[in-house]
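A protein chain is absent from this complex, but the other protein chains hold their places.
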Amino acid sequence: MDQGNLKFTKTHEWVNVEGDTVTVGITDFAVNQLTDLVYIELPTVGSTCEAGKVFGEVESVKAVSDLYSPVSGEITEVNSALVDDQSPLSDDPFGSGWITKVKMSNTSELDQFMNADEYRKFCESEAH
Amino acid sequence: MRNQLATESLFGLSHHGRRGARFPAADVPVKPLDEIIPKSALSTEPTGLPEVTESDVIRHFVNLSTLNMCVDTHFYPLGSCTMKYNPKRHERLASLPGIVDLHPYQDLSGLQGMLELLYETQEMLAEISGLPAVSLQPAAGAQGEFTALLTAKAYFEDRGEKRTKVLFPNSAHGTNPASAAIAGFECVQLASSKEGLVDLDDLKAHLDDQTAVFMVTNPNTLGLFEKDIKQIAQMVHDAGGLVYIDGANMNAILGFTRPGDFGGDMMHYNVHKTFTGPHGAGGPGSGPIAVREFLADFLPGPVIKRNSAENEFTLETPPKSIGRVRSFYGNIGILVRGYCYLRTLGAAGLKAVSENAVLNANYLKAILKDVLPVPNGDLCMHEFVASASKSKSENGITAMDIAKRLLDFGFHAPTVYFPLVVPEAIMIEPTETESKETLDAFAETIRNILQEDPEFLHLAPHSTKISRPDEVVAARNPILQCCEPQ
Partner (left out) sequence: MPYLFNTPDQQQEMLQAIGVDSLEDLFSTIPSELRLNRPLDIPPALTEMELQAHVSKLAEKNVGPGSRVCMLGGGAYDHFIPAAVDEIARRGEFYTAYTPYQAEASQGSLQTFFEFQSLICQLTGMDVSNASLYEGGTCVSEAAFMAMRVTNRHDRVVLLGSLHPEYRQVVETYLTHLNCEVVVVPCVNGTADPADVEAAMNDQTACLVIQHPNFFGTLEEAEQLTEIAHKYGALSVVSYDPISLGILKRPGDYGADIAIAEGQSLGTPLQFGGPYLGLFSCSQKFVRRMPGRLIGQTVDRNGNLCYVLNLQAREQHIRRDKATSNICSNQGLIAIRAAVYLALLGKQGIREVAELSCQKAHYAAEQLSQIEGIDLLFADRPYFKEFVVSCSEGSDYLLRKARQAGFDLGPELSRFEFQNGSAPDQTGVLVAITEQRTREEIDRLVTALKA
């Protein structure tokens, strides 16, 4: 997936907008911070999520990290293959490592996100 | 030399028909079980416990025990854990009839000796802390933290104040925020100063009328005494909050200074550390707390009181008690050992403990600092936090490599990667019960390790029964018992 088309949050999620639905994942920066992932907990399809609220978690040997929903809406799909094998999260975070799809209830929430350039700078500042 | 057979899985040793313990036949008239217990409540098949002989059990666990490093066999400089020698007299005395076999609900008339011992323990802990009211109930340090935080909460509520925040520096033990969260407080983590101490500006910026408690370990987890502690306490008190002292590092200051004298309102002891518990491969601990007089009414009950007229000891629950934090009275067996330790040392002995703990730490720091720099502080207290950043950037040797390689040379590893504020942290606490010869040999070994091939070090240890375990495999597909879940 071309990262240029993605939008990014300060909590290191990315979203890809397709109409009123977004695909959500976590960035390579987040995955690298967590090191070897061992577990992911996904939301259930049909449940609602709220922007900025926890909707799942990823775990490595040394850390557990909450996943924050970038947008509000309804979970329409989850990447359940990740439950058994988390390697796509690190091998292909912007492609086969996608986490959920959400049907948005408020598209204006997208306005606050960073583009790829802004996000790269944000990560550089966080790494220091 | 190693008996591989005996350390196979206990369940693998099982053979149908073997017995490790037999019991006498019933000497009362026996009824069919299903006449006295409804059939629906009875199990239809036996448990899946293994069938082994007593000698299987002994050989299995004795051989397993030899796969451990421990204080009885090795130098164990595990920072923050105070792995001092565990006196053998404690084990004997804690096992005396009249101590080890008392039932918690016995009549008080048959418990006066035990209550006297515990009362004296309360008194000594009050004196050492400078905080007069003591609860022996908490089972470990973390429960002591929780208990004190609830005590503070009850105190504020009693005054009609609603304070919601607990503050702690980023060098704090993980139990501090975890206990605060369970006690229902909002956790606020503060920055540390360049010297590795509480950042007064950051503290000031976060103190307000919502601040309930400031938790601080003193000496802190970098092994440094918070020299501004009096001012810190004043700032917290001015904001209407209370100061909690995490007593994990009391081994450095026994008889030199007291939490109550430097502004603390509450503290916990780790009897299993400072007063040589022992550690028991992870527990049991004992985490009694000491608090100021104005908090005494809120402590968990019961506490031990002395009726001086009749020299009789009783159990009483304080009038505004937060309630119980556990069943019965505390981890008495550990408190008895702590009592024996305090009675063995006396005032001068306790002070000598801290003197020598601090001397050993500073000596080791001095003879290691050219190869393992210590980022914070000229003089440390009972422990110091070195950094392997230099060796990591020069030749890739990490704190973990050094820790693991030390095992090959017969030294237990120091604590590594804690506290989080020091990169490549190596936290070394030699304790007072080690000799100069041991410290010299340890330092020499670290020097030698740093000269070794980094690739070889990444694979260390080389002489232990196992090499580095794969933690990722363990966590991805957790196998937590030897039989398939039924």
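We call the chains A and B, going by the order they appear; numbering starts again at 1 in every chain.
Assume contacts are C-beta pairs under 8 Å (C-beta built on N, C-alpha and C of every residue); 3 or more make two chains touch, one makes a residue touch a chain.
Only a predicted model underlies this, so the values are computations on that prediction, with no experimental measurement involved.
Asks: Pick out which of B:305, B:343 or B:447 touches the chain that's been left out of the picture.
Replies: Residue touching the chain left out of view: B:343.
Asks: Please identify which residue in B:235, B:397 or B:413 touches the non-displayed chain.
Replies: Considering all chains, including the one not shown, the answer is B:413.
Asks: Of the residues in chain A, which ones touch the absent chain?
Replies: Within chain A, the residues that touch the unshown chain are 39, 41, 59-64, 66.
The rule is simple: only the chains that are shown with their structure count from here on.
Asks: Averaging over Cα atoms per chain, report the distance between chain A and chain B in Å.
Replies: 39
Asks: Considering the complex alone, what residue numbers of chain A touch chain B?
Replies: Within the complex, chain A contacts chain B at residues 36, 38-39, 59-61, 86.
Asks: Spell out the residues on chain B that touch chain A in their complex, using ranges where they run on.
Replies: On the chain B side, the touching residues are 471-472, 475-476.
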